[in-house]
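The structure under discussion appears below in the form of structure tokens.
Removed from the display is one protein chain of the complex; every other protein chain stays in position.
Note that the chains take the letters A, B and C in the order they are written out, and that residue 1 is the start of every chain.
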Amino acid sequence: MQRGERISQILVALATIALVALPVVAATFGSTYAVTLATRLLIYGMVAVSLDLIIGYGGLISFGHAAYFGLGGYTVAILAFQLAEGVPIFGYDGTNEALVAWPLAMLVSGLAALVFGALSLRTSGAYFIMITLAFAQMVYYVFVALKYYGGDDGLAMARRNTLGGARIVDPQIFYYICLGLLAAVIFLVGRFTRSRFGMVLTGARMNERRMAALGFSVMRYRLVAFVIAGMIAGLGGALWANLARFVSPDMMAWTKSGEFMVMVILGGLGSLFGPVLGAAAFILVESTLSELTEYWQVLFGPVVVLIALFAPRGLWGWLTVRRRGA
Amino acid sequence: MTFRTLMLAGAAAMALCGPAMAQVKIGFITTLSTPAGYLGEDARDGFKLAVDQEGGKLGGVPVEVIVEDDKLKPADGKQIAEKFLQSDKIKLFSGIIFSNVAGAVVPGILEAGGIYVSPNAGPSNFAGKGCNANYYVTSWQNDNLHESAGALAKKLGYKKMVLLAPNYQAGKDAIAGFKRLYGGEVIEEIYTALDQTDFSAEMAKIRAAKPDAVFQFHPGGQGIAFLKQWQQAGLKDQIPMVVAAPSLEQKIAAAVGDAAVGVAATTHWNTDLPNAQNKAFVEAFRKKYNRDPTVYASQGYDAALLIGAALKATGGKLDEKPFREAMLKADAKLVRGDFKFGTNQHPIQDWYEVKAVKGADGKVTLQTVGKVVEKLQDSYAKDCKL
Amino acid sequence: MQLLIEQILNGLQLGGTLFLLAAGLTLVFGIMGVINLAHGSLFMIGAYGAAIVAGKTGSWGLGVIAGLAAAALVGVLIELVVIRRLYARDHLYQVLATFGLILFFNGLVAMVVGRAPLLMETPKVLSGFVELLPGIPYPTYRLAVMGVGLAVALGLWFMIARTRVGMLIRAGATHRDMVSALGVDIAKLYTFVFGLGALLAGLAGIVVGPIRSVQVGMGEQVLIMTFVVIVIGGIGSVRGAFVGAMLIGMADTLGRAFLPGLLKMHMSGALADGLAGALSSVLIYIVMALVLVVRPRGLFPVGG
Partner (left out) sequence: MSALHIAGLVKRFGALTATDDLNLSVAENELHAIIGPNGAGKSTLIGQITGEIQPNSGTITMFHTDVTRWSVPQRSLAGLARSFQITQLCQGFTAEDNVALAIQARQGSSFRFFADARKDRRLRDPARAALARVGLADRADRLVEELSHGEKRQLEIAITLAMTPRLILLDEPMAGMSHDESQKIVALLSSLKGTATIVLIEHDMDAVFALADRLSVLVSGRIIATGTAEEIRVNPDVRDAYLGGDA
């Protein structure tokens, strides 16, 4: 354990240095694409961390996490759209200000997570997986049918949100904003998981019956975790909308939820930093394979199967924990 | 171990396509996976055929076509475009099949100073106010597909019709487009669900509504399912059907078989168009790929020919003004016949009526019946300030 | 009135198709506890096998045999290579591994067979109509689909309730140790059950081939709906799958048939169209959510 912790600390330190230095290095090589790509990794990493809170720590296998990601993105895009069109929404003119739009995105995703979570958490096991999927599908189809916001074609954002009135066009600045927010998310989720709340959440995963007998109403703790995860995913969606300056129902497709799950497991369940690594590895492997061959699925599918079969601890566990006798 | 080696392989692959070469690179972002993968495959193969016929050149300029699968996900398409733009320094793009992918990808390309030549999708938001000097559509503006079908329904004398389309943007555009040139009475508009594969409920409704004819827009697999079920429901011999090209192209006809026979469709290209270029194209395509080309293959081919004509005039330079001047001349003999760009850089072209017929070999193919509309231009061009 | 009867028939027919898909899925889940997302891939393989062989030989019968054999064979193969390593694992890993299998099979079929949809015609005997009620000609093939669904339901019931294999299956679901103690090779039993599930998926693929499009990714379009069915019915319950399939078939068909009209009575046309479209798309999910909120383990819960 001790040794594993030291390795983790070294890895995190190295990764932090690399991530902070990345735009500078990229600039010297004249590669702006590296920054865009890295920003994407940070955002997916953030969503994966949020999903890890409920899957890895809470043991709640949500197959609909993309819904909260998408709702966050749509909130930001719709607010900007309403402002641009000059049409108020629910009596509100809309906004292009990140300090307003991003918290609102988290609020919308959090509210959705509250409602869907409260209903879903009545079930467990495979039923929970399927009902979370069902709710995500509902959101997906609603946005497909919302012609006013582009329906299936999606909704473009003419420009990025402003942050405190300042424009954030520069990809490097936007990258650092995402990096800062990801660091904040990891810090907070890390605190949550070690707190009393986290002990209850984790304990309920390990033995729900025991926790109930101790006097914990586990559903309430799970619901709060579900809402927190939804809010973080919503923030991720808001950032994504700003990065891509485009949202579409595709953000909430069930395959997207599946991809987030792959990222979490690939990185390592319940490992806090692992999901970020998992997101990075996922995107790199997928894009590399689809560059190599148009039949990338034939290679990528087995990779996913192998992860599921042989990498229960994920990349992070593989890097930090040395198995006995190995 | 697995991941380390994979990532190394990936890094090596990325390193290989690093430095720029003297040739013109064309980023071809298209849909190769998902059920709609055959559309992108054909567009790509048509495009590549034109390049291969010139021995790796277009208009005498060496080109490298870099193809990648957008997986029918707008975000993935955008990601690929960014990589092409920023990492591979590509300026010239083509290949996108679906409007939603185009909606996400095209603005980024144009802002970065790139040029986009569409071989398929022609969404309305880039045709009117949103038109752009570096954006060309060589296929059709989306509405044209359905406008021509509306014109055909009018020509065939159908007075009362039922219209069906999926409940998303393209479906709604289809019905609006159809009505523009149809002019007759629409008894009912029925919207089907995305991914719906069983249409029995809708067909019972149509039977009850007793229209003169029906227009439906369901591209790809949905269209195949619709035609099969239409025949099984016994409606094929009772109610005539009019469709636009995406709902009945060569592959759909082959996959549906008997159920397609007798259905009327409109298209701007067909295998049997009698011009010399087309005959040569169809023959070359069959020879190279051992299958019949679809309308998507013809569009990929024509897009390549138009790019080639422009490259020839500029000597491979992609500077905005000369390239645009050359491109707009459309100085190429296209397989579809006459072609002109409108002011919004979308096509002005003829539309034909085709019918599915069963050949002596039992295969169902599309046969051209005649022209439906001549020199059709889209209704958005007037809003374009170019 | 005629229209209503016809739409109810349509609902039953869709339910029959869904049941064919759901039966194999629920069987595999009920007995081995495995969530198999790749069920849709087996469905696709069945349809492809049948379409290719029927197309080459011109014989529908040979096509059916080929489709069933292909699906069962691939099913047994993935059980031996992948699925059996997942029995003791968390659902999470099952979802993940079978998600990977979907990608693999979609890529493989596109690579080997090609991306274009395949031709699969209705068998000649079944291509006519039957006039069930005056003025409602109903496609023979669709009646046949209902018949196959019903036959599979009865066959499964008979097998599970009345045969030795069925006894072992029932016992294996609840008392693994006991079955092992009886000297039955539980690994073989599981391979058999998974193969049977695959066979049923393949059968569903063959049956819908002439109604729908035989193409890459055809499995995923129906996969989620199938999961909705078995979740409503109670995962693992064949009876539940039957009831769930009928319920969803009805809800989906009747929703699409009558919702727009109902809404138009109360609001403007365009709004009604939009709302009806969205509502009928999500109707089955609403039904599922309602059922689960009231009965968190489905209509026919299985096991303790």
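The criterion applied here is as follows: contacts are C-beta pairs under 8 Å (C-beta built on N, C-alpha and C of every residue); 3 or more make two chains touch, one makes a residue touch a chain.
Here the structure is a predicted model, which is why all the values come from computation and not from measurement.
Of the chains displayed, those contacted by the omitted chain across the entire assembly are A.
One chain is missing from the display, and on chain A it is touched by residues 191-192, 194-200, 202-203, 206-207, 209-218, 221, 224.
Keep this in mind: only the chains that are shown with their structure count from here on.
In chain A, the residues that reach two or more other chains under the touch definition are 141, 144-145, 147, 296-297, 303, 306. Among the residues of chain B, those touching two or more other chains are numbered 32-33, 167, 193-194. Considering their complex, residues 29, 35, 82, 85-86, 89-97, 99-108, 110-111, 224, 227-228, 231, 235, 274, 277-278, 281-282, 285-286, 288-289, 292-293, 296-298 of chain C touch chain A. Listing the residues of chain A that touch chain B in their complex gives 31-34, 36-37, 40, 141, 144-145, 147, 150-154, 156, 240, 244-246, 248, 250-251, 253, 281, 284-285, 287-292, 294, 296-297, 303, 306, 315. By the touch criterion given at the top, residues 2-3, 6-7, 10-11, 13-14, 17, 106-107, 110, 114-119, 121-122, 127, 129, 137, 139, 141-142, 208, 210-218, 221-222, 252-254, 256-257, 260, 273-274, 276-278, 280-281 of chain C touch chain B in their complex.
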